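Only one protein chain is missing; all other protein chains are in place.
So, chain A:
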Amino acid sequence: MAPKKLRRARLSQELCERLSRYQITTCQDFLCLSLLDLMKVTGQSYRNVQKLLCKVSLACAPKMQTAYEMKVRRAVNPSSAFLSTSLHGLDKVLHGGVPCGSLTEITSPPGCGKTQFCIMMSVLATLPVSMGGLDGAVIYIDTESAFSAERLVEIAGNRFPAYFDSDEKLFSMTRSIYLYRELTCGSVLKRIKSLEEEIISKKVKLIIIDSVASVVRKEFDTKLQGNLTERSNFLARGASLLKYLAEEFSIPDPAFCLFPKCSLREPA
């Protein structure tokens, strides 16, 4: 998602060279300038600058779809719209399960079972589609070292004894779960950024972050004034990266947060 170079916006070679002398090389640089500045750096009239703005915008703007086209696309593949949680009541309330293509957040006070839920969802994602799974791999970003492989195997074996009837089946499932231990906000962000290629190469169908809050609270003491902006910055950037991945690959993205009984946002 690096900024697009102006050459790819079909501007003339001459114009690109001229602009690069002012350090304007990407569409981002171009679109952030005011009209007057644009007239100055391009040396062109108001009218022509408007036309150039349209050209560069066309290179950056998203494609239009009608809501009808979106509905048709979803209807084509209804089973892959949700990942069932295997809990009937929860699936009913969620209209099918954890939705694919968007972020789902799970929060609770400590000890309620979030990590257990994550581990179970990991098993479910590796199951074949006929059993309600996604037949894919899982990326599990663990910031608290709470993940237990033994527990994973225990859940799988007890929950689906008919399917995991051999050690081989169990090990094959564990091989599809890729665990990353990240202990700082920076490394979590870095990991998320690197995921795009992994998702394609490993056929990932579920991404779990357990938990976002623990790593944020470690680094950002909200009692200190300046930290609030930096923390929001990190959360917003992480969220938008995850959303991009979720939508691009149509995968469910539960990002788990841990909240204590009092509010995360404490008064100064």
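Here is the rule we use: a contact is a pair of C-beta atoms (placed from the backbone, for glycine too) under 8 Å apart; a residue touches a chain by one contact, two chains touch by 3 or more; residues count from 1.
Convention: contacts and distances are computed from a predicted model.
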The chain dropped from view, which UniProt name applies: "DNA repair protein RAD51 homolog 3", "Aminotransferase class I/classII large domain-containing protein", "Anaphase-promoting complex subunit 4 WD40 domain-containing protein" or "Transcription termination factor 3, mitochondrial"? "DNA repair protein RAD51 homolog 3"
In the whole complex, of A:Lys71, A:Lys169 or A:Lys218, the residue touching the missing chain would be A:Lys71
Among A:Cys16, A:Leu53 or A:Ala146, single out the residue that touches the unshown chain. A:Leu53
Touch criterion as defined above, residue of A:Gln44, A:Ser102 or A:Thr174 at the omitted chain: A:Ser102
List the residues of chain A that touch the chain left out of this view. 1, 3, 27-28, 31-32, 34, 47, 53-54, 56-68, 70-71, 74, 95, 102, 107, 225, 228, 232-237, 240, 243-244, 246-247, 257, 259, 261-265, 267-268
